[in-house]
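Excluded from the complex is one protein chain; the other protein chains are retained at their positions.
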Amino acid sequence: MFLQIEDFLSPDEVQAVSEIARQAKFIEGRRSNPHNTTKDNVIADPDDPIGQKAGQIALVALQRNEQVNNFAAPKRVAVPSLSRYGMGMKYGAHIDAALLRIGSQALRSDVSCTMFISNPADYQGGELLIHMGTELLRIKGNAGSAIFYPSTTVHEVVPVTSGERLVIITFIESHISDQLQRDLLYSLGEVRALEGLKMEWQNRTKLEYVIANLHRMWSK
Amino acid sequence: MFLQIEDFLSPDEVQAVSEIARQAKFIEGRRSNPHNTTKDNVIADPDDPIGQKAGQIALVALQRNEQVNNFAAPKRVAVPSLSRYGMGMKYGAHIDAALLRIGSQALRSDVSCTMFISNPADYQGGELLIHMGTELLRIKGNAGSAIFYPSTTVHEVVPVTSGERLVIITFIESHISDQLQRDLLYSLGEVRALEGLKMEWQNRTKLEYVIANLHRMWSK
Amino acid sequence: MFLQIEDFLSPDEVQAVSEIARQAKFIEGRRSNPHNTTKDNVIADPDDPIGQKAGQIALVALQRNEQVNNFAAPKRVAVPSLSRYGMGMKYGAHIDAALLRIGSQALRSDVSCTMFISNPADYQGGELLIHMGTELLRIKGNAGSAIFYPSTTVHEVVPVTSGERLVIITFIESHISDQLQRDLLYSLGEVRALEGLKMEWQNRTKLEYVIANLHRMWSK
Amino acid sequence: MFLQIEDFLSPDEVQAVSEIARQAKFIEGRRSNPHNTTKDNVIADPDDPIGQKAGQIALVALQRNEQVNNFAAPKRVAVPSLSRYGMGMKYGAHIDAALLRIGSQALRSDVSCTMFISNPADYQGGELLIHMGTELLRIKGNAGSAIFYPSTTVHEVVPVTSGERLVIITFIESHISDQLQRDLLYSLGEVRALEGLKMEWQNRTKLEYVIANLHRMWSK
Amino acid sequence: MFLQIEDFLSPDEVQAVSEIARQAKFIEGRRSNPHNTTKDNVIADPDDPIGQKAGQIALVALQRNEQVNNFAAPKRVAVPSLSRYGMGMKYGAHIDAALLRIGSQALRSDVSCTMFISNPADYQGGELLIHMGTELLRIKGNAGSAIFYPSTTVHEVVPVTSGERLVIITFIESHISDQLQRDLLYSLGEVRALEGLKMEWQNRTKLEYVIANLHRMWSK
Partner (left out) sequence: MFLQIEDFLSPDEVQAVSEIARQAKFIEGRRSNPHNTTKDNVIADPDDPIGQKAGQIALVALQRNEQVNNFAAPKRVAVPSLSRYGMGMKYGAHIDAALLRIGSQALRSDVSCTMFISNPADYQGGELLIHMGTELLRIKGNAGSAIFYPSTTVHEVVPVTSGERLVIITFIESHISDQLQRDLLYSLGEVRALEGLKMEWQNRTKLEYVIANLHRMWSK
């Protein structure tokens, strides 16, 4: 399932990240996926303290957002990465790596996230294209918005034909790895939030009973 | 989980089964579990047409009962068996067979059922005792009532010390084999039945979405 | 995953179904989902022999189509139903029932199918809208095309604002119930079909080994 | 499954906890479950060093108890909490939270535990009531005893009508999350402990083979 | 796991099958696996009534064999096929098809079986070679013996360099699809058979409890 959130970053945060992008050192994006010859973008050098500030802004936004918490049930989050697609750049159809190394541990990517920094009017092309078999979802968010989508999908960034696309991307390991299970728990949580106070106490307890036990069954 | 239903059989049906029990041919109950030396009761001969009528009454009652349908999600039901425990008879602690032969097929026992024909005042002892580890559930229903309980439990019938205990027992193969999964779906179904019409349409659809997809995941 | 197939029905078959639709008896569609007050369409009476011919044409098309076979791994198919949405008709957001009764058995709906009979130019509105969380897929196929999509999704048919939308719908129970598992096997099958003959024999055997054993693991 | 252990705490430990309860600072119990308006008890302030000593006594008792180790296969244990139910206090039917925060980690509650400090003769009411569908288990242990039960159940503490009920409660995350799986391994372990030395070596090895591989399959 | 049974067929049955092989019509074996260019043997024509008699002898032997019943927990058995490998014939490394068509149904091959008709002294080569990664199991049974092995393995028949290898092969769909689960239940069944009568009744009941519930969990 997909979750698009407008104003995920405040205008000030978007502004700050844009400023960081002007000062940070960028390197070849292919470094994180060297086998993919269709990857052609640049990313802020993870060792550059200036670029790291963009990641910190993104993490703060993730942690304060209750909707993301409900939707993704995050267990761990990868260090967010600032990416820039200039004229002609793209990232061909690919699948995100299942296990990312973080020191001596592995983070499983369950939910992928793109936070849009550029204004969509400021570049042509550059849409995030999600392959759903023969159907395609085409996503180009407003500056400050974020899209959360299953890491299990093949997706691509189509070539930028003018202007520049600036985004922050990251990956979430969820307590609930399976996409459908995660979505069912999210839906039940919404029923509880929106209808729970109107229910008979006994029925609400039944709903709580189901939610708690599905968490027990499915959490890893 | 346990479901006790009062008046599962009507007084007329109880009367009819009692009458059948007076006329039917009974044989050693151990026939259905020869290795269990603690089984000591008699059952109506499955080849005796008179005894078979008791089973038919029981099947009719099962099929018309919406609560059983919701609770057990029955896929197939074993031929019900009329059992009599006279003075001193009992059925020691045991686990019901997982797979019952029905012709060339196997029925998996998920839910066990005892329908009480005798009036509890008419016999001493004879309780159905469900072992829950060190805790015990002790069940002695009114004439016409039925108890549905997980076939996964060790249970016994304690010795009858006076009078006669007449029951019909049967086994249900459920679409949802796992006890907890079955109970979670039953609980969500109750929330829908009792609260669904009060909900916003959109939230009710979320609930339907969860119920239908849990059925898909868990049905065998 | 989604599979759209152009020319799933031949022009002659589309013509034949259109003709059947002119002669068949139609009844309220809500009959198949009485609780959904937002369902407002008509369906060919399943007891009318004329309407049944449309279903037979659809079944023939399903059985001859190798791509559907690979994509959906069909175990059983529900009787296809001819549906008509006239001016203003619609089918609000809903989830397809998980278990459909077929005589004494239950068919689990894993893959839903809509075959388009009307020419898209001949009606306004009437798109099939698949809810993917906050993203939506909007599908309006050419006459003779078919769309196969997961029965696990919430979806709707938006109101027809002019003309008439004629479709055949049906449901497939798959050998592989889980959507992602089914799609992984479909993808491996495509790798085998498109690359298998170029591989070293030993490597192709490895691929066959994986495909066969995933089928064993996941088939129900 | 349920495990009741007499003399889980020694008389001295019961005495010590009773003394702690007289000195410790107590706060509203609802703090740990603010949405449950039926929760009405007091708990020792987790930040009060005096109250913390009760938890330490409980942890020592848990770690030394081999039967608990076999029954619950503990992976982690929550900080035990001293709870007091005075006249009229109660905790309405509820389900224990599935995931408890411990610092930056989450502990999954699989097995719940109540250790009884008060003498049952010293208070009226206050039973722990476990809902098993329409059947109820009613538990009121001796001072020093403990009851271990599945966190998956709905349960309640009925109102205390006289005297005072003092208990320590805690939650265990098990290596084996599923209740039935955990119980099957416990049962096989008991067969090994009680019959293993009498078996032919080869048959005992078969039993070890099963136990070890079920642990591999089911441990999380 | 592997099960080799000596004298699975009686000398008379071996004799009868040998005689059938002399009279029956044989066709290219590749018919059942046309994509495998390394398959080079001949099989009795499934439409030839003479050849069919060999299959019937094999089915009778399977049904009477209690050890096979315990080991494989058969649900359905494919029609056995009489195969002949003359000089130079072989069947290269392959994986058995996961789903075999039987009329309108699919049989899942879980356990593969080879019954040896030829005397091993009467041919050179022709061993059944099971690939276990870099290790190999090499099997050449006595006339009348049978080997049962997991259909999940890659295996081959190495070229016959002199004489003739006559075998009957078939496939079993088990109630317990997973190989390790099936083997664990087989091992527990052996513990019960060999040690059960020596156990305390209560401990034997614990063992029965585990066996029955593993059957419930794992049977398909």
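In this document, chain identifiers A, B, C, D and E correspond to the written order of the chains, with residue numbering beginning at 1 in each.
Everything below uses one rule, namely that a residue touches a chain if its C-beta (ideal position, glycine included) is under 8 Å from a C-beta of that chain, and two chains touch if they have at least 3 such contacts.
Everything numeric in this text was worked out from a predicted model, so none of it was measured.
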Taking the complete complex into account, which shown chains does the hidden chain touch? A, C, D, E
Can you list, in ascending order, the subunit A residues touching the missing chain? 38, 92-99, 106, 108-110, 151-152, 154, 177-178, 220
What subunit D residues would touch the chain not displayed? 75, 175, 201-202, 205, 208-209, 211-213, 215-217, 219-220
Would you write out the residues of subunit E that touch the absent chain, in ascending order? 1-4, 132-135, 137, 139, 152, 178-180, 183
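One rule holds for everything that comes next: only the chains that are shown with their structure count from here on.
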Can you name the chains that touch subunit B as well as subunit C? A, E
Measuring centre to centre with CA averages, how many angstrom lie between subunit C and subunit D? 51
CA centre of subunit A versus CA centre of subunit D: separation in Å? 40
Going through subunit E residue by residue, note those that touch at least 2 other chains and give them in order. 209, 213, 217, 220
Tell me the shape of the graph of touching chains, choosing from line, ring, star, complete and other. other
Which of the chains touch, listed as pairs? A-B, A-C, A-D, B-C, B-D, B-E, C-E, D-E
